[in-house]
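A single protein chain has been omitted from the complex, and every remaining protein chain is retained in its original position.
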Amino acid sequence: MRSVVGLLVLAILFASAARAELAPGDRAPPVLAIAGKQVPLPEGNWIVAGRAPGAVTPGKDLGSYGTIWNVVLLRISPRGALDAMAEINVNDMAVDDGWGVAADCQRSDLVLTVVRSRAGWDATCFFVTHTIWNRDTALPAAWRQANAVAAQRGLILPATTVTAGFRVANRRDIIDVRFHFLADPADVPATNWNASQWSRDQLQQDRWRLAFDRSVAEWSAMMIGHVEAGLKNRLPPTWITPAPGAAEASLDRASIMSLRQRRLAALRSSGLLSAAQADRQSALLRQAEADDSHDAIDPGADDFYRLLSYQGLSVTSDALVTFMWTAQSVQAAAVTLLQASLRTGRSYAVAYLWDWYGDTPTRPDIARTVDFAYGGVDR
Amino acid sequence: MKSWPRLAGLWLIVALFAPAWPCVAAAQPMLLVQDDLADLRPNEVTGQTWATTSRADLQGQFCAARSGTPTRLALVSHALSRRQRDDCAAAKDGKLVEALIGRRAVIAMTSGANFALTPELLYRALVRDVAAPDGEFIANRVARWRDLDASLPDAPIRILLPPSGSIESRIVSDVILYEGCAVRAGAMLPADPLKRMAICTTLRTDNAVTHAADRPTVTAWLRGQGNAALALVGVAVLLAEPDLETALPLDGVTPSFANIADGRYRAALPVYLLTVISPETARTVAGIAGPLLAEATIGPLGKLPRRGLAPLAAADRVKLRVSLGREFENAAD
Partner (left out) sequence: MRLTDKCLAAVVLLLALAGGMLPAWAAEPGETVQGILPLADRQLPLPRGEWIVAGMGVQTQPQDAAGPFGVVRSAVLIQRSGDRVTAIAEFNTNEIALSDGWDAPHPCDAAAADFRLDRYHSRLDAACVSVATSHITGGPPAWQQALGFIASRHWQCDETMLTAAFVVSDRQDFVDARLHFDPAGLPGQDDAQRILFAWATRFAPEFEKGLANQLTGPPFDGPLRAALLSDTPTLDSRLLELEALQGDGAISAADALSQQQAAQNERPRSAEPEPVSVDGWYYRLSTPLINLVTAYGVTQSAPLAVAIALTEHVAHTFVYAATQASWDRATGQATRHTSAWPVLIHIGDTDKPAGATS
């Protein structure tokens, strides 16, 4: 018995070493390893349904990333029906100059958007919305494979799903994963996105759909931390992520913050942290959880407001100085107006010339927008 | 007499099918590799049979006018001279291309000692006969490095040479020793090139010199011989033995892939891919040359460096593939 348990422990510890690529039809592990990253999957029976090179926008100025791997998975319920789908986009090779934030994370018309970081070389966000699956839309190759696998297994693809999308990117790598949860019966027909009963406006009138979205949103707040951990391969290979609808206590226990609190407690009990230090750090963790947005300030906006305040104050001081020397309000006003107009014209001219003849464009510390080819329509 | 019907039958068969022989021969590309570059094993890379030919015969074979053999590639360690290019009959069938794909080099490794080398110092350490002040050549009796130069270690001369017949061995004799000899004894050498070469490159046979075949690994040999022992090795040995770390500069230039690739490190010979590109052969040549020029072949992490080819710089490798790719495309179009 001891040797069996020992072998089991060893097998689990070294499970990550088995990195053979999964092909369509294969059963997916709880933590999927793709191109040097890990993507956690919510609990359930997931199968790989499609795997193919994907497309990224913009197509250039992203460095030599190799290709984007687009993987589609289907989750089969205990009754044998399709109850969720996942589409993953990750880069094959690490780059040097970062990626960007998803366009969907910058929208205000979704059920939920949370941007945790949107700096030049670090972008983390998640959102909840609904997706329309239009059979007529041209699908990426991985989705075409997934359609074939679904057809082989007699799985009925949905017309509408509730989608939780996650984007985690740093200077080197990117994970974009969207989980699509089937909530409607299979015979509910497709509509356009705006008219869907899952749209934000319609949701308020539908208690059941609202509750479903809320459970997905609560689950997403827990899941984002694990997607972040997966970007750095820090998930144990056997990590089981709760699925939406899990009890609040289970979600809380599985959250990254909760794991970090338990880590602090372990450091305290081992004596590596004093009680005061552990308490202080625990409080800082709770504070960080409450304030989890780490946006950079848009340098363009920063420059604009600085210039505006400087120009305002300098025009006022010019008026005062001129009046002080001339003691004539009309002259002072004329000089001030002329100076302000000419200086403004000069600024435009310099900016225009700089754009045309200046050095390579700078890289401000604000995230660019990067997106992939997705299977459904969410706008 | 009894055999003549059989012979007649054989000739009949040959005569009947003779017109077809050129067609059969034309299907076979002519792939030549210079004998001391055969260790690059291009046949394994390309999946084709490459014939090994001596350096002296290779250019003649490559350039010989031979109808029905339009596809030709060769790996050589010297560029064609202008006259050879003009006289190359094969070139008249298309565009003659000489593409530098890397270099073979000899690097002096020690187990820790670091001192500066020149071709002249190596010449004086290695050759059997050295020039005396009176112009005669006498037996080389120098036993310690310090006897050659006060700045060198006070240790016995122990040098491990590359395997005989290898291109590294030819670099030692034709490049290092010959140059050292010219510097040291130029005025005293006979006019006859063969005699000059013989005097300059005949090695001493005492225990100062060891030949590669006699030792297990270079690292083990260096450890057994002391700090100032020197091994003249090629890139293949350098890559095969990760414990080799200390390389001696030659003429003030420390060997590195970058210095070898741009020609600053002179104990090296180029390796060229020769081919003729024409509209009829472009696709075939591209199919054979493609695997040979791939990053997995000529890149620092590829097969040929592990067999002795010092790679070109990354930018030059990409440029080589792009430029040859364009040549093939233009010819095929």
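Think of it as A and B in the order they're written, each chain with its own count starting at 1.
In the analysis below, a contact is a pair of C-beta atoms (placed from the backbone, for glycine too) under 8 Å apart; a residue touches a chain by one contact, two chains touch by 3 or more.
Since we're looking at a predicted model, the values are computed, not measured.
Q: Which of A:45, A:134 or A:282 sits in contact with the chain that's absent?
A: The one listed residue touching the chain not shown is A:282.
Q: Among A:77, A:152, A:238 or A:329, which one touches the chain that has been omitted from the display?
A: That would be A:238, which touches the missing chain.
Q: Among A:27, A:263 or A:379, single out the residue that touches the unshown chain.
A: A:263
Q: Which residues does subunit B use to touch the chain missing from this display?
A: Subunit B touches the missing chain through residues 107, 112, 114, 238-239, 242, 244-247, 254-258, 294-296, 299-302, 311, 313-315, 317-318, 321-322.
Q: Residues of subunit A in contact with the chain that isn't shown?
A: Considering the whole complex, subunit A reaches the absent chain at 1-2, 5-6, 8-9, 12-13, 36, 53, 63-67, 92-97, 116-117, 119-122, 170-173, 228-229, 231-236, 238-240, 259-260, 262-264, 266-267, 272-274, 276-277, 280-282, 284-285, 287-288, 292, 294, 296-297, 299-300, 302-303, 305-307, 309-310, 313-314, 317-318, 320-322, 324-326, 331, 334-335, 338-339, 342-343, 346, 350-351, 354, 358-359, 362-365.
Simple rule for what comes next: only the chains that are shown with their structure count from here on.
Q: Go ahead and note the Å separation of the Cα centroids belonging to subunit A and subunit B.
A: 55
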